[in-house]
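One chain of protein is taken out of this complex; the other chains stay put.
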Amino acid sequence: MLIINCPYCGERDQSEFSNGGQAHVARPSDPEKLNDKEWSEYVFVRSNPKGIFFERWVHSHGCRKWFNAVRNTATDEILKIYKLNEKPPSLDEFTNNLKTPSGEPELGSGNFTVKK
Amino acid sequence: MSSINNTKSFHLISSQKVSFTFDGKKITGFKGDTIASALLRNNINLVGRSFKYHRPRGIYTCGIEEPNALVQIISEHNEPNARATVKRIYEGMIVESQNRWPSLKMDIGAVNNLLSPIFSAGFYYKTFMGPKGFWKKIYEPIIRKTAGLGKPPKEFRSKSTHHHHNVDVVIVGGGISGLIAALKFIDTNYDVLIIEQDSFLGGTLNNSKKIKEINGLDTIEWIKKTEDLISKSKNIKILKDTTVSSYNYSNHLIALEDKAVGSLPPNYKPELVLHKIRTQHTILANGYIERILSFRNNDLPGVMLAGSFEKFIHRYGVVPETNPIIFTNNSSTFSLLKSLVELNCKPSAYVDNREENSIEKSTLDYLKNNNILFYTGAEVEGCDGRNIIREAFIRHKGNIIKLKTNMLCVSGGINPDVNLFTQSKGLIKWDDNLFTFKPENAFQNTIVIGSASGNFNFQKLNDEIKNKLNFLKGVNDTKIEIISNVENDYNISEIWDIKPEKESLWSKSFIDIQNDVTVKDLRQAITEGFDRIEHLKRFTTNSMGTDQGKISSINSLGIVSKILNKSVEEVGTTIYRPPFAPLSFSAIAGRNTYEFYDPKRKTPIHSWHIDNNAVFEDVGQWKRPWYFKNKKGETMHQAVQRESKQLRESAGILDGSTLGKIEVKGKDALEFMNLMYTNAFTKMKPMTSRYVLMLGEDGMIKDDGIVSKINDQHFIATTTTGGAPKVLADMEEYAQTEWPNLEVYMNSITEQFSTFNISGPKSRAIMRKVFSNIDFSNEKFPFMTFNNFKYLDTEVRIMRASFTGELGYEIYIPPKYALELWKKIFHSGKNLGLVPYGTETMHLLRAEKGYIVVGQDTDGTVTPIDLNLNWMIGKNKKDFIGKRSLSRFDTAREDRKQLVGILPLDKNKKILEGQHILEINKLPKKVETPIEYLGHVTSSYHSPNLKHFVAMALVKGGKKLMGKKVYVSDPSKSETIPVEIVNPVFLDPKNKRLLS
Partner (left out) sequence: MWRSPEPKKSYDVIIVGGGGHGLGTAYYLAKEHGFKNIAVIEKGWLGCGNTGRNTTIIRSNYLWDESALLYDHSLKLWENLSENLNYNVMFSQRGVLNLAHNEHDIKEIKRRMCANRLNGLDSRWIGTSEIKKLVPIMNTDNLRYPVLGASYQPRGGVARHDAVAWGFAMRSDEMGVDIIQNCEVKGIRTKNGEVDGVETSRGFIESKKIGIVASGHTSILAATAGVKLPLQSRPLQALVSEPIKPVINTVVMSNAVHAYVSQSDKGELVIGAGTDGYNSFTQRGGYDVIEETIRAIVELYPIFGKMKMLRQWGGIVDICPDASPIISKCDIKGLYFNCGWGTGGFKATPGSANVFAYTIANDNPHKINAAFSLDRFVTGRLIDEHGAAAVAH
């Protein structure tokens, strides 16, 4: 279970929060102008990367505020948390200091072993 | 076998005698004994039968890693698979051996051992198939019956509890390393939690005499002094009898404390406490685990790990055997040898696999000086015996030497216990000198110290810990001087399994002792192509027993690497999955079960409902009156018919307090409401109300309710009972994330108001009696308007609205006043025929009017247009949630399922909810090919007012099928009921009653 640093309340257990999926997907201002495919992408399709993910959380059992986070979905490490009105950080900020890969390695289901 | 009965020299047990029974036989041990130490004290070696072959099994270890000595604790609700090496005895305890019939010594299942060729690795997959039907009826039942170890538990109600901790540092393990680490935190600003698996601190210091003294003190004295210092330090807390089982992300640890050690707690106290711990830093000082060696019949009772044998001596004062053979490949066994000699027990032989030049000189000298038979560069080929070993065979320089013995102490080396470290996602690395994995890179804030880190040298301990904890500001400097009894360096020869001299059905060389996996099984599986370590594990069930292969998983990697001629790294390891030790369900559940499983939400009127024989229905967490049993013997059907009839004749009252209520305020509230709901609120007059629909972005109906407009900046919305939290959450989400430019605020006021619905032709008269100062005339108080009125020293909001299609009013009142008002209304209405009614009657009355119930007549696939609710869609609104989806190809189709009424042609026939609507009037007894249908009945009730069933259904292209004769199927019969598709409004289509 993760610790999430709510920008309004501080560090809290993940069970106090709900995840809202990908961040920065604005609802189309004029949905009627979109064709069915474009609209269906807005309703159903969200990015699902393995690695850096800009996502939304809400402190449901706390201040009930929404905010954004950058998380590495390969390790569940939360790399940054920022408020909705703050500028999203650039991707370059994170790519160089990611920790160990996660998921399970190719050999065995395995504990991670360091290769010589 | 000998017991050193001078308990005083063994501080971990007392001289108090304790009796218990094992397989019906009375056994006496001392307070502090585990079942295993007490059994050994009484010369009992045979304690169980193995999983597959039912081979006799004894006590293999002295701790949590035990694969064999699993017993059933009859006196604790039949608890299965308890480790005899961990569970402490208490007076009156009843213990039984497992997996044997009729008795431990005479086990019929042992015939499996002779059938072992068909039970070889993966036997299930290749055998037990044909002829057809045999698997289901014969083979599988047999397999199921023979597997499974312990018997199921008996009647039980768990009473465990949870504790939460937020600390700076957790030290896992209170052994020498953990204690040294703890000393660094004494009287510092760090909040520290020490977690020790045993009932006492000291760990390995209690197990052997490897260390003579620390800081000039005898080791036991040092432990006492250190514990004293730690206990006095206010920032450090010690948890004993507590095992860390899971190491999750964000330094979250789960640890289980056993409160039933050596006694059963009184009934009002928890037997287990599960600790949930958050920490900044985790110091793993959880030591090492000794591993086995695979040789012929290495599973027989009498074979024991050398370190465990030593533990029995020093912890419990039990020498399991005075003249055992010691078989080792490493330095760790020297202290056992010494302990035995010092107790005047001479080992029959010391068999060291290392060549003489790798063995410590002190060991060789000691062996020689004490005249002990020893072999170097040798191995134990195997042993023989039945319920205990009788003889061992030593291979030395090509010769086989047969020696008589009752016990064989084995050490295949020691492994840092990396289980928790890998759970934390740390990286481990193979060490070519120690022949084991060592922690390498931490993923979290994890520090591994002592033998857990692969440092087996006591002299280096203090420096190691100092260096690793240095980065923490303000930790104490500690001076630790250790004087050892044995040499400090550790070395080991690489040996995993020993080639057997002879093969027979009886002779087996095990790699997983609990799951009866042999070295031969591994070889065979590899030959068959299962050369991936995970495939091997799954194919052979290696290391999948209750011990999770703690003493042998590294060995299997060693063996496989040799067979495949690859390095262990190339072979890879299977993952160490949580928990470290089996974790009690009762502890996981804690108190969040039974009466605390989920809160019961009750309305302020609940007590009245109970007094008036309400039968309740669970709606989400709410308890809602379902119907009221008027008198004894009244069935639900009778009650609902009575309530429904009486309401339409006079009046009824419903406790609607559970309905969600949301207050929406702000400069832009109007625009916000226009976006959230399908309806248009712009032209709506202040102090009026409206039936509303909320859609998802997919265009499907998610919720309904009534919105009351106080003014353009202030609305109150009601929601369904179950939908309330979601509607509020959705509103907040859109307000914050999509339209932050709108100035709008919302809050749940569900609990702030109790709500009653009074409806029926007499409702106006009743309202007049209760609120004599209010004008309820149609002119002054028209349908779908509301107002606030003074009532006692508070305010009530009264709205003219209806759930039932009758003239009706809805009253909102602060909960404090609710019960009193309810009683008053009831009192005032009694002579006018006011009836209390529940949700079932409400549904019935709604169905008569063709009013939908969200979640019953909708299922997340229904649009407003499907329900003929086009009038609720604000035509001139540019946008609202879900609007765009309504024009997609498949949501705009005219042959979608649409809401219709269903009328039985024979008015006496029943229509049931869920029944499907067919165009054919007969169903085959057995359906071979799918039968097409038009839709299904969503709501159906017997109307006492119309004297027949009224039903609603979702029917393909239903709007165009009005008047069509179709059939409703009864799933249990092949017959169908002819019905007519009609308009779903069965009663008062002109709304005369509603507007009266």
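We call the chains A and B, going by the order they appear; numbering starts again at 1 in every chain.
In the analysis below, contacts are C-beta pairs under 8 Å (C-beta built on N, C-alpha and C of every residue); 3 or more make two chains touch, one makes a residue touch a chain.
All values derive from a computational prediction rather than experimental measurement.
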Among the chains presented, those that the missing one touches:
A, B
Sort through B:Glu501, B:Asp598 or B:Glu795 and give me the one touching the missing partner chain.
B:Asp598
In the complete assembly, which of B:Ser231, B:Asn711, B:Thr861 or B:Ser996 touches the absent chain?
B:Thr861
What residue numbers in chain B mark contact with the hidden partner chain?
51, 76-81, 124-130, 132, 135-136, 140, 143-145, 147-158, 246, 248-249, 252, 254, 276, 425, 528-530, 532, 534-535, 538-539, 541, 544, 546, 548, 575, 577-579, 582-586, 588-590, 592-595, 597-598, 600, 617-620, 624, 626, 658, 698-700, 702-703, 720-723, 839, 842, 853-856, 859-861, 885, 888-891, 912-916, 918, 923, 926-931, 933, 936, 969, 971
Positions on chain A where the hidden chain makes contact
1-2, 14-15, 18-19, 21, 36-37, 40-41, 43-46, 48-50, 53, 55, 71, 73-76, 102-109
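Here, only the chains that are shown with their structure count from here on.
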Separation of mean Cα positions, chain B and chain A [Å, integer]:
26
Interface residues, chain B side, partner chain A - complex
248-250, 252, 278, 418, 422, 425-430, 437, 440-441, 443, 532-534, 569-576, 697-698, 729, 732-733, 736-738, 740, 878-879, 883-885, 888-889
Under the touch definition given earlier, write down the residues of chain A that touch chain B in their complex.
1-3, 13-14, 18, 20, 26-28, 30-32, 34, 36, 39-40, 42-43, 56, 58, 60, 64-66, 75-76, 84-85, 99-100, 102, 104-105, 107-116
